[in-house]
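All protein chains of the complex are present and in place, except for one that has been dropped.
What follows is subunit A.
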């Protein structure tokens, strides 16, 4: 199989997102640790990238130099990436069930040296956009037509390095660089607005010279539309400010359980069972 993107229709995308959510819950509950709620908020974006016709990849040749790149800068959400790559044919469900276990390459945060599909080692927050910028500059230098997608969290953009990268990407007019900020409203100790209010994000991105789009990031149609517009913009980098809900897909359960953040908390076996039943009826 050569490099290609996978394009599912609207129903197919929704089914795939549901399947990815199931895997996120299963593997984090099996691991007994991890960040399912941060993974669930980003599920539509990651699903659209992998199954909406964007990421040109070859699971049989995962290091093909001509591939598109996806960097999960919010590395703690790696279950969504393992799940998507599992569905893409990179890994089996059995393999990713070893998440966080001793000797498993499916570490708690992406390790680029250990596992194909991990384009950058992340988990120290704020660093993915810089690495993505380097990749975008490399593509431009070699005059290849790929794209680099970097998914960031709304907490990690507290890091100044993100804005260093924003300014440099504007300087070099990296139209092949697409940043997505998963604005799920929470970081480790509380609401992002309470920890460090970054103000109007879209205006900030625009002011840094980026083509900026603002969407409801758990609405697959809006995600697809924004990614298409981002790809069509070739003169400058695009930032998609993607408003989501932490735990999207099972949020009503999280509300019932009394915690709408659940940062770094896997579901107990009982809650996971309840969540999987809930998802199957959704």
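Simple rule for what comes next: contacts are C-beta pairs under 8 Å (C-beta built on N, C-alpha and C of every residue); 3 or more make two chains touch, one makes a residue touch a chain; residues count from 1.
To be clear about the criterion, contacts and distances are computed from a predicted model.
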| query | Just by its UniProt name, which of "1-deoxy-D-xylulose-5-phosphate synthase", "Alanine:cation symporter family protein", "Quinoprotein dehydrogenase-associated SoxYZ-like carrier" or "Inner-membrane translocator" is the chain not shown in this complex? | reply | "1-deoxy-D-xylulose-5-phosphate synthase"
| remark: Missing-chain contact among A:30, A:93 or A:164 belongs to A:164
| remark: Where A:89, A:134 or A:209 are the choices, the one touching the absent chain is A:134
| query | Looking at A:9, A:142 or A:255, which makes contact with the chain not pictured? | reply | A:142
| query | At which residues does subunit A meet the chain that is not included here? | reply | 65, 111-113, 119-124, 126-127, 129-139, 141-142, 160-161, 164-165, 167-168, 171-172
